[in-house]
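One structure, as structure tokens, below. Some questions next.
For this depiction, one protein chain was excluded, whereas all remaining protein chains were kept in their positions.
This part shows subunit A:
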Amino acid sequence: MQRRNFIKIGGFIALGVLSPSLYAGFLEDHAKAFTFKSAPEAMGDLYGQAKSAADSKVELKVPDIAENGGAVPVTISTTLPDVVEMSLFVEKNPYPLIAVWQINENTIPDFSTRIRMGETSNVVLVVKTKDGTLHTATKEVKVTVGGCGG
């Protein structure tokens, strides 16, 4: 029994040490998150019951009005320390989880891209820090012509 416990503890320690290289397994663990049709379900798959709260150190830059929902410019950044992951959601898209970014040692957590929006919706940025807490920013984008018909 004691020996078994020792092995268990050893396993956890090994997992902790190896975790950066286990990032390669993200899709094996979380591919399902991209298939959920509601943002809370997708967030639950990624983060379980972790606590989240709006945080002024999380910045989400999106236009107030997007004429073309097919390519809405987005910039996401944060001044929080110890950021491990960022994820972006469009609440009313058929598949709300847009993308997940993992933050490596030399990565600056400041990214831009273009996203598809099917209709007017809240856009939610989630930043996960090393202590496991979630920090969010939310903004509504009004979409004139939706971009999910292709």
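We adopt the following convention: a residue touches a chain if its C-beta (ideal position, glycine included) is under 8 Å from a C-beta of that chain, and two chains touch if they have at least 3 such contacts; residues count from 1.
Convention: contacts and distances are computed from a predicted model.
Novice: Can you tell which of "Sulfur oxidation protein SoxZ", "Fe-S-cluster-containing dehydrogenase component", "Phosphate ABC transporter permease" or "Spermidine/putrescine transport system ATP-binding protein" UniProt lists for the chain that's not drawn?
Specialist: "Sulfur oxidation protein SoxZ"
Novice: Which of these touches the unseen chain: A:Ser52, A:Gln102, A:Thr120 or A:Thr138?
Specialist: Looking across A:Ser52, A:Gln102, A:Thr120 or A:Thr138, the contact with the absent chain belongs to A:Gln102.
Novice: Footprint of the hidden chain on subunit A, which residues?
Specialist: Those residues of subunit A that touch the unshown chain are 23, 26-27, 30-31, 34, 70-72, 75, 88, 90, 93, 95-108, 110-116, 147-148, 150.
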